[in-house]
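In this view, the complex is presented without one of its protein chains, the others remaining in place.
Let's look at chain A:
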Amino acid sequence: MSIHKFIWEVVKKSFAGGIIALTISDRLCSFVPVRGDSMSPTFNPHRNSYLDDYVMVEKFCLKDYKFARGDVVVFSSPTQFGDRYIKRIVGMPGEWMSSSRDVIRIPEGHCWVEGDNKASSLDSRTFGPIPLGLIRGRVTRVVWPPQRLGKI
């Protein structure tokens, strides 16, 4: 009888903990690894290091979708369902940007994202401006490795 009660308590506690953790990671902030060298001077500066950088992503900006030029954001890929990229916003609505094919004007509610390492980066130069609704958070600081801890 008591073992049943104990298991039930553990299940209840872990369920509540999971729900609270999910809410915090959706509403406040979460920590994600950076893969690849498309943002190279800012994240993953050494090509051959085996350790990925971990960054803190804050989610408060998702309330009103206000972003500024220069923000580093996490967004869902517009072409590959389920993928997430980290890039820097370099163009706001109404500006003219040059893509791989031609020069286009960024429409209302969109933004232009590019990686810091222009040589190896899949970004708006390939798939065009992205809607602001795809953005999943703003990267505010590097948290790992500890010697590079700091703001962006």
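The criterion applied here is as follows: a residue touches a chain if its C-beta (ideal position, glycine included) is under 8 Å from a C-beta of that chain, and two chains touch if they have at least 3 such contacts; residues count from 1.
Just so it is clear, contacts and distances are computed from a predicted model.
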### Omitted chain, identified by the protein name its UniProt record gives, among "Peptidase S26 domain-containing protein", "Ras-related protein Rab-4B", "Glycosyl transferase family 28 C-terminal domain-containing protein" or "Sorting nexin 4"
"Peptidase S26 domain-containing protein"
### Message
Just to verify: which one of A:P33, A:G94 or A:P107 makes contact with the chain not shown?
### Response
A:P107
## Note on the structure
Full-complex touch with the removed chain, picking from A:A16, A:L51 or A:L149, is A:A16
### Summary
Even though one chain is not shown, chain A touches it at residues 16, 19-20, 22-23, 26-27, 64-65, 76-81, 107-110, 130-135
